[in-house]
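One protein chain is absent from this view; the other protein chains keep their places.
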Amino acid sequence: MDFAPDAVTVEYTGRAQRFLDELVYPAEAVLEEQLAATPHEWGARPVVRELQAAASERGLWNLFLPGVLTTLQYAPVAELTGRSPRLAPVAMNCAAPDTGNMELLHEFGTQEQKDEWLEPLLDAEIRSAFCMTEPDVASSDASQIATRIVRDGDEYVVTGRKWWSTGAMSPDCALLVVMGATDPTAARHRRQSMVLVPRSAPGVRIVRPLTVFGYDDRDHGGHAEIVFDDVRVPVANLLAGEGEGFAIAQARLGPGRIHHCMRALGMAERAMDLVVERATSRVAFGRPLADQGVVREWVAESRLQIEALRLLVLKTAWLMDTVGNRAAMTEIQAIKIAVPRAVQQILDRAIQLFGAAGLSGDQPLAEMFAAARALRLADGPDEVHLASLGRAQLHDERGRDDDRNAL
Amino acid sequence: MDFAPDAVTVEYTGRAQRFLDELVYPAEAVLEEQLAATPHEWGARPVVRELQAAASERGLWNLFLPGVLTTLQYAPVAELTGRSPRLAPVAMNCAAPDTGNMELLHEFGTQEQKDEWLEPLLDAEIRSAFCMTEPDVASSDASQIATRIVRDGDEYVVTGRKWWSTGAMSPDCALLVVMGATDPTAARHRRQSMVLVPRSAPGVRIVRPLTVFGYDDRDHGGHAEIVFDDVRVPVANLLAGEGEGFAIAQARLGPGRIHHCMRALGMAERAMDLVVERATSRVAFGRPLADQGVVREWVAESRLQIEALRLLVLKTAWLMDTVGNRAAMTEIQAIKIAVPRAVQQILDRAIQLFGAAGLSGDQPLAEMFAAARALRLADGPDEVHLASLGRAQLHDERGRDDDRNAL
Amino acid sequence: MDFAPDAVTVEYTGRAQRFLDELVYPAEAVLEEQLAATPHEWGARPVVRELQAAASERGLWNLFLPGVLTTLQYAPVAELTGRSPRLAPVAMNCAAPDTGNMELLHEFGTQEQKDEWLEPLLDAEIRSAFCMTEPDVASSDASQIATRIVRDGDEYVVTGRKWWSTGAMSPDCALLVVMGATDPTAARHRRQSMVLVPRSAPGVRIVRPLTVFGYDDRDHGGHAEIVFDDVRVPVANLLAGEGEGFAIAQARLGPGRIHHCMRALGMAERAMDLVVERATSRVAFGRPLADQGVVREWVAESRLQIEALRLLVLKTAWLMDTVGNRAAMTEIQAIKIAVPRAVQQILDRAIQLFGAAGLSGDQPLAEMFAAARALRLADGPDEVHLASLGRAQLHDERGRDDDRNAL
Partner (left out) sequence: MDFAPDAVTVEYTGRAQRFLDELVYPAEAVLEEQLAATPHEWGARPVVRELQAAASERGLWNLFLPGVLTTLQYAPVAELTGRSPRLAPVAMNCAAPDTGNMELLHEFGTQEQKDEWLEPLLDAEIRSAFCMTEPDVASSDASQIATRIVRDGDEYVVTGRKWWSTGAMSPDCALLVVMGATDPTAARHRRQSMVLVPRSAPGVRIVRPLTVFGYDDRDHGGHAEIVFDDVRVPVANLLAGEGEGFAIAQARLGPGRIHHCMRALGMAERAMDLVVERATSRVAFGRPLADQGVVREWVAESRLQIEALRLLVLKTAWLMDTVGNRAAMTEIQAIKIAVPRAVQQILDRAIQLFGAAGLSGDQPLAEMFAAARALRLADGPDEVHLASLGRAQLHDERGRDDDRNAL
């Protein structure tokens, strides 16, 4: 057992840290200005393009892609991007949901699909959305997906309603990866398939944006409700085989979850920096906040949580690298449950220390809080994972992302 | 000891409940539409005016005002208004910050001040804001208030910067009640005074709106940052005497806090209604959510918290009525700490049950969460009250809203 | 609604407080000495007899008995007895399990049963135990009770194994109230009956004492495991009718639970007194503990919990008096869940403040902690009640102590 990072990790985290310090943090205020200047526009602002160019030049591009770094090497880099969650991941072309979609295409796409969609995604020329969740059914139960994908000659006809399609409000979003039922009579996990639907296809209707708390996340392409009304795509747009939608969604989720957790820890570390700065500089009743009340205890508790959970995430990454995503399922569930809620709590304490400023847009805390809170629901609510993890312990089985689990 | 409500309470809560059922709940969707139609307008929408007319007609108007109902009688009415927090309080002219300002004018205003400001406020012809918190100092420490109110002949000259002036973005807001230092060399709690400043006075500059978790609360007049740049008002605009600003702020806060707590409990009850409806109707994995996982436990825990804390609030109200606000200070602090955080937790559980819908504007949960979260900071952060309450217990004294306490 | 206690309550709580101050607290050290002098003896020590005589003389005797005080009037008296839980309840002949057994006899006993058992119990001449829980089945599921009560001519023959028969180790214990199945084929809640079994009956074998943490509670008669081996009692020893065992157990539990809760709050108040005394007198690092770290916050949180929960208990008492035990079932469940765990937490904090002394017999804290911890299991574990309460909320029914509930 050895807790020292290897040379590759040291190199990449150093590079990412410098990128943050030199370019990303200063760009945060620029993004705010650009957003304020164009309040109704969806999609990335100019400052993002500039950062992307710089990241690419600095060798900080597409690091999430399998084969570039190990999961264990990528983890601390992903954590660093979480410190500026609206800019750093997208700047390095490592932001969800594009990463998951690129992984799908990379692993399961045909050469034609890769040429058409993966290449421009890897170059950040287009963006993509993942259309799985539906408003009318409990999305933690994948077997309830009601969207239909029906073969008609050389085409598939897609009909249904999706929501929380993150990124799909942006005009840059060219690709929708859509999950639907091709055979509703098949076994529960063989019913679904995935097809690649151009956002510009006739019958695709972007209904409205959704908000998370009061945030519309418009620079990130928002969260769309979309109606698919007899949308036709060539059969060549099927991703993997018919009936394999559930299986490849699972494959997509393992890395996605660990990336979310790493970035969430980065948000917590950002909050810690802010808290330390505030607590040592702000004075009330004649003394800095750092010397008052429960501030020390909050900081200590937050530090404890971060340190223990980071190790759990890193061990999970190591397991994914050494025994595979499937064998690491229990640990992936564990961090999926434990990290977002801890980060939510750390951010809640940070907000409390900042007072009303912490609730506002003057600090990144409230927005990061909303993001951490949303993670407790993304890819299945905590409770589904908790019950699955408990069942696995009680019945001496590995946690399985099966029909009782969330997609 | 008797836990049965009296006849007046039964009468008014019945009336308020009918008002909610018949007019307020249906108006919620209307408000959303009117807001969507005028995204950049600040202030009440037409539907609010209609509700106000109806409330006035039904004898549900200005019930907060001392002398109309006892605190104990008003408490369950205020709770009911919390079930539709954006509409019911304002519909009944019982919304903060106007209520606190009206109480101040009612108790400490001169006849001229009452004629000019109180009457139109009681008629909801104008709105008002309370300008105390400042961006540059810890607002829990009132002695740090930097805004200056300097006498110059027959006028006071007000100079400073305030923020979180709720309501002040609205063009309906005609009055700013401003706290500032008239004598920085006086004893800590004799330094401040309050003056009445017309929002239209030269030198008043509304700098920008602030957001709470992304919400701008624009129908309610938002939360403004305001600069006072040599603003001149007649000396007759002084409220109470010079040096009495702190004392009358305290007087304002007791009732304000209990009203906040009652409305927060109403938000919790609204969430319970929504949760029960959702859990019994939504199906996943073949069974209603109500029969799964920890849903029963969540509902039970939420019910426990609500019942116990409501009794504590009601007892506090009874104490205010029987021994006075000052003698009830310990209990007021207790509910100020305990209620908002419990309601935040209840809303968090409700959001979790609703999944992503709970985060969005399709349900009132995320917005109520933001409101409850903000209450943990309003009128001083929990921690200041907690420390004060603990000190009082340890040293056998009543909780005092003194220099160690929040305004 | 009125939170002021009535004159009877004021009179009795004053009397009980004086009894505590003048006689009970000073007797605690005496009890310790008498216990140390006779380490292997089970049952009350001489000091208890003296206190009983004094309590009787002061009109503080058998106050739990229906008709003496209302539940609401008795509640604060019971709370006071909880401040010295090993002495005050037994001194006033208000200690479990005798109180529950006396209530059963009072309500359901024949005149002969009353003459033989109730009178000496009311005079504290004998003690009794309640034999329901069994080692081999989940005791929260009353339908699983395996002990058989078989009629044979004019006698019932009792066969089975019970444990946690509190008080039964004491030679003063003359009566065992035994629950067993008379008709295992009947409907679930008509299977059981209760019979009165003299502890001296042939076939009654006291197997061993059990401990709670490391405490044997020997002055209170301990907790016995008992084998009933073909024990014969006259049919006249049946309490109420055949098949009514479950129903009368339920009747016994409502008041029992509220008494437990009140005494638990008394334990918490005792802990608060000790904490305040310690925190203000003990010095570390140059300052009293009261001025350090999280002590203030602990005291404030404990105070909050006590005040809110006491009101919930009092309201429950009021409901029992006004609408009956059955209609108050939801509230009884609520306090059964909420009070013991809060008191456990309050005691845990108190122990932490006292350091190692808090763990030892030098302070009553560890022993009270064990008692509060045990309450979370007595009469059914919290979780059974929590699920029942949640179910009632979700399905709009009153909490029912039915087959899913604990006895």
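The chains carry the letters A, B and C, assigned in the order they are written, with residues numbered from 1 in each.
Assume contacts are C-beta pairs under 8 Å (C-beta built on N, C-alpha and C of every residue); 3 or more make two chains touch, one makes a residue touch a chain.
Computed from a predicted model, the values in this text were never measured in an experiment.
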Contact with the hidden chain (one of C:A29, C:V68 or C:A138): C:A138
Which residue among C:R15, C:R58, C:R161 or C:R282 touches the omitted chain? C:R282
Candidate in contact with the missing chain, chosen from B:L239, B:V294, B:L319 or B:L347: B:V294
Of A:A78, A:V299 or A:I351, the residue in touch with the unshown chain: A:V299
Residues from chain A at the interface with the omitted partner, ascending: 1-6, 9, 72, 272, 276, 279-280, 290, 295-301, 303-304, 307-309, 311-312, 314-315, 318-319, 322, 331, 334, 337-338, 383, 386-387, 389-391, 393-396
Touch residues of chain C, complete complex, unshown partner: 133, 135, 137-141, 144, 163-164, 210-216, 282-285, 289, 293-294, 348, 351-352, 355-362, 366-367, 369-370, 373-374, 376-378, 381-384, 386-387, 403-404
Provide the residue numbers of chain B that touch the chain removed from this figure. 293-294, 297
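Just so we're on the same page, only the chains that are shown with their structure count from here on.
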Taking the mean of the CA coordinates per chain, how far is chain A from chain C in Å? 53
Chain centre separation (chain A, chain B; CA means) in Å: 36
Name the residues of chain C that each touch 2 or more other chains. 297
